[in-house]
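Following: one structure in structure tokens, then a few remarks.
Here the complex is missing a single protein chain, while all its other protein chains stay put.
When the chains are written out, they are named A, B and C in that same order, and each has its own residue count from 1.
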């Protein structure tokens, strides 16, 4: 299996298509069926106590599986999240960015399944785990 | 089972503790083991095409189970989300607010489980479903 | 929405197609987008301590959403489970049968989503909650 989008193309796609959140995320690495994405944590992502909010981790997992999928099928498709399951296991380190390690477990014609481990940068143990299903609409 | 917080107390708690998102949510109704919460949808919650973003729906489900729990155990506790599972079933109506109907299925000493149906206001069929587990830290 | 299979037709289908487990389950009630199924609990479903095993509850949730789906689309389809999320909330009563209350939240062309509450017969509070997605293969 080969990549249909390079690291630069994925970051350009993110900037062009997701203006509102483009500054929040950066693709650090991409490989067939895998991607590493960073979330740049700022004040708006924090909850009282300085911890990163759940919705921020959700958004990171969601965009990670999406971009890992587009890297394999190209930028044309309009994939839609249909299911997510997440476990929040540790409190993210205050003020640290997050890094999501994503691998696609299934890349079907209709359904894509990926799983994601999220780390506070500089830490070895994951703060959260996610698995997501994307549905790929049939080509017209 | 009796409520330990009224509708007004829940909304005041939301305003005081979650400044950053307090304008986004409003508790519409609360009853033992149940709550109805509205998400006020603005531009920052939308994705290209005008649809409400996944993280917005996640945040609504998360805050809904949290507030339904506090209504039962009082505002002192520091509950932490440990697990969420969501199904995204329909595209939310563009420009419509969301309404989350939450019921608690288990209110244990250590774990709380709730489920949530999310609707676009004015629609009969849910746009998303969530189930969440909160862990309640042992009292010191 | 109308039913395409009656209560008797669903039970006959269960007997004919799932010989190995047909004695384990009985459809008690069916309505549009809803079904109630009983699991007849015997020794083979128990774990040490007399509690009903997790796989038995999984099987009940799985067959319940499957049969609720077939009631709506007819017995021809070959639906496949793609995702399940379950919360185990209370210990099932020893020796009691289980009753699953299922409702379909989405009945799409490609994906069906249902949720299930499982009760020990005679009890008011659910022992488990499940949500499941079935994929319906495209007609050839």
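Everything that follows uses one rule, which is that contacts are C-beta pairs under 8 Å (C-beta built on N, C-alpha and C of every residue); 3 or more make two chains touch, one makes a residue touch a chain.
Here the structure is a predicted model, which means the values were calculated and not measured.
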Legend entry - Selected from C:85, C:102 or C:120 as touching the chain missing from the view: C:85
Inset, instruction - Would you mind spotting which of C:54, C:74, C:95 or C:138 touches the chain that isn't drawn? - result: C:54
Legend entry - Contact footprint on chain A, counting only the chain that is left out: 85, 87, 89-90, 105-106, 108, 113, 115, 117, 125-126, 129, 131, 133
Inset, instruction - Can you list, in ascending order, the chain C residues touching the missing chain? - result: 17-18, 20, 44, 47-48, 53-56, 58-59, 62, 80-89
Legend entry - Sites on chain B contacted by the missing partner chain, in the whole complex: 82-83, 85, 110-111, 133, 135
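In the analysis below, only the chains that are shown with their structure count from here on.
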Inset, instruction - Using the touch definition from the top, list the chains contacting both chain B and chain C. - result: A
Legend entry - Between chain C and chain B, distance of the C-alpha-averaged centres to the nearest whole Å: 28
Inset, instruction - Would you pick out the residues of chain A that each touch at least 2 other chains? - result: 82-83, 85
